[in-house]
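Here the complex is missing a single protein chain, while all its other protein chains stay put.
Our next item is subunit A:
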Amino acid sequence: MSAQKDRWVFSFFFLLFCASSIRMQGSARLLQELSPQEYFSSLQAGRASLAYFSHNVSPGAQPFLEQIENSAEALQDYGISVVKVNCPKEDVSRYCGEENALRKAYLFRGNMLIREFPTDALFDVDSIVANVLFALLFNEVKYVETLADLQNIENALKGRSNMVFAYVPATGTAEHRAVMEAAFVYGTVHQFVLTTEATLLKDTGNDESDVSSARLLFCHCQQATDLAQPCRRTAMGQTLTMLNIHRHLKLMGAPLVTEVAEDPEKVSTVHLQLGLPLVFILSQKETYEADRRTAEFVAWQLLGKAGVALLSRDLVDLNILLRSNVALKTPDEGEPVKYLVLEDTDEVITLVEDKNKVEQIQEDEEEIEEDEDEKENNNQDVQDDQVVEAVSRDKKRELPLEQILVLTEETFHSALLETARTVVLFYASWEAVSLAVLRSYTEVADHLKGTRGILLSRVNCWDWPGVCTKENVTQFPTMKIYEKGGRSVMYSGMWGTEELTSFIMLNRVSCPLRLATIDEAEGYLRGEFPPELSSYHHTSLLGVFSTATSEAREAFEEAGNLLSGHVMMGMYFEDDALALSRKYAVSPPALLLARSRGQSVEGIALSKESVQDMVQMIRYELLDVFPEITVQNLPRYLQLRKPFLIFFSDGDLGQMESKEMLKLAKERPQQAFVACWLNLKKTICLPVMHKKREPLELPHLHICLCSPFLRKKELSFDRAQRKKTPVGRGVLKAYFATMPSLPVLIWVNLHAGGHVFKFPSELSITEMNILSWLEKLKAGLEIPSSTLSEEDWKPPLPAYDFLQMMEMAVPETPLRTSHRHRDVPQQYPPESSGGDTGVQEESPQDSKAEKVGSPGRDLRGTAPRLAAREKQGKRHSEL
């Protein structure tokens, strides 16, 4: 035992020895060790060297010596050698003799001493490099302390050379080093000026910057002509690193405006190479001078953020719209150049800056994600499902469920027999969507409180899976209305309070409702009959049949069954049906469509149609001709699969616009598009427009009609209801970088191509203007202001890769089974052979299995990962 231990200890020391000797050899190449004679005789004229004299290694100098060793490599890049001079004991010469001298390092150029540094100024590699270069570049980098000094230098440079002005809070920092390294490269091109005085920074107009961070300004003095004015300055936005300074100086060195005469797709400039966008100002011969001035103006604004090029359209044959005046090329490979029509230079600037902003946010985000990746697995465990999160945030609140009867497996069937209609919401207490619906359902219960003949109830399928399976509930939530007689209907509409309530109420009367007298029929068309439903529907449908036409009537009744709860349908087939049909100039079988309480009634002849066709027809007829699009009704119009012409309005429609738009919408009976409008603001009253058929042209009316539902329970309804569709703002923000001024007319083809066009704001909204604009769109003469993303919906975040984790854990295999693992393909988890039952199945002889777990693999684990693995090891060690 002890012998073994000794051997182990020995080999450990042996390893250590090897390691340290290798390291000595490695650094010996950079850090020379010479005697004083050797050193002084080796000094060459013009070559700089940093020397440190020592008798022997005194303990205090040890850290310093380490740093100086480390900096040897960095200094070598600048042609500076680092030498440790070993003084013989008896030596009492200048450098070796004095006790004091040994606490210093000396910088020589040739054999001339340039500077001596106290060792405490050389505390790390950054400070060594910074201070040594600072001493050597004495002429290239001017150090200033007062504003006057700075101004003198600046004035002297005007018309001759540019100036790089850097502020660092202290010398010897990493920023200082970066500036010095940049000066080493660019010192002959630009004049470098350095300060540690924060006041100088304030006076250069950078008042918002805080003095704790270093700053760098590029002063354009070469072009400066006016001696009285300070040079134009461009601040560097990023932190001071060698790379960033290099990038900034390169950008400053690039021409302000590049003139190009080729296809923008092929153009490449410094900006694009450095990952910045390039803005093209499209110019013509006639406007060249003005365009050039614009380009320069924009270029100054965007200096350091984007490049600007002036493109003469006369020289390049571009297949773009004549109106386009700006193009944007991003550095991303493969992204096409975007052509835009912009109105002023500010838009150009916001275009670029917003882009930068977005990118910056994305970058930051990536960084954060990376950081978190190191620590944990980013935010996979943060809920990003809005419904689940919203429901779980609402979990602690007790729902007002007292109006809703809880049904169980035992009480379910008996409860159905008690009331004429029992509404049952099947939900699962763990399922977020059904819990969200349960919340709307409580609101429904509140609205319907006291309504006779309706019982609202619920079944939690988590507690009672049996009854849910029996009632054929395959997904959550499901709502069904059971009639006492045994018939039931399943709800298939929007899960909103309003829709649910109206469905339940409309279901109380049979669909279609048979009307007995002509008075009832008239009352029905006016929306007054049956009275209890008068507030739950806008549109009444009445089928008029002479008794003979039973076939159409049956189809109509079937359709009524299918549309039950969604549409108000009545039918009349008494003897005097003809009188009714004559009044509305139709011949039975016919449909009468009464919108907004009988203010307009149109007649539609019923041909022999299948039930499905009739349902389709009824659905289609119920659509408005110029609807206000809301969150709730959009899907109905999307099903037409036509392009949308949308009028985004901040508030109600103007008289003029609505008239023109309506004219436009009605013009074509078979419109090729859906003309609609969207109210971005809260609405109390909304004008309801009606689709009209030719024969029954009642005078068109704008009726100000509150949503019937609101009239009843206006105040108890939530805010979202009274706000119409503020989310439309999100739509506009997605279409345009900035929110356009309202109202705005948009053409968007959602189903083909996804191009978005904006009606020119300078044109007034008239039928003629819109039509001719649409013609231009069709002819491809307009350029889309944006195109909807075609991107697929990908997983928002990665999943835990358990397969990989299992593989990672292979080395963790308990020792006692490891021998068996030799022939087990390593990609399988270690536990696989842990069983001691001795039931060895066919041993996996597939040598073809990829050797994922090659011996070197586990060494790649990072420190935290190893630590984590140790933790796991503890948790799962065998006993």
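We adopt the following convention: a residue touches a chain if its C-beta (ideal position, glycine included) is under 8 Å from a C-beta of that chain, and two chains touch if they have at least 3 such contacts; residues count from 1.
Going forward, contacts and distances are computed from a predicted model.
Trainee: Refer to UniProt and select, among "CCT-beta", "FAD-dependent oxidoreductase domain-containing protein 2", "N-succinyldiaminopimelate aminotransferase DapC" or "Serine palmitoyltransferase small subunit B", the name of the complex member that is left out.
Mentor: "FAD-dependent oxidoreductase domain-containing protein 2"
Trainee: Write down which of A:Thr497, A:Ser564, A:Ser600 or A:Ser649 is the residue touching the left-out chain.
Mentor: Reading the full complex, the residue touching the unseen chain is A:Thr497.
Trainee: One chain isn't shown here. Among A:Glu289, A:Asp381, A:Glu402 or A:Glu762, which residue touches it?
Mentor: A:Asp381
Trainee: Mind pulling the subunit A residues that touch the left-out chain?
Mentor: 338, 358, 361-362, 365, 368-369, 376-377, 379-394, 397, 428, 430-433, 436-437, 439-440, 443, 462, 465, 474-476, 492-499, 631-632, 634-636, 638, 650, 680-682, 718-720, 723, 725-731, 733-739, 742, 748, 750, 754, 786-803, 805-806, 824-825, 827-837, 839-846, 872, 874-876, 878-879
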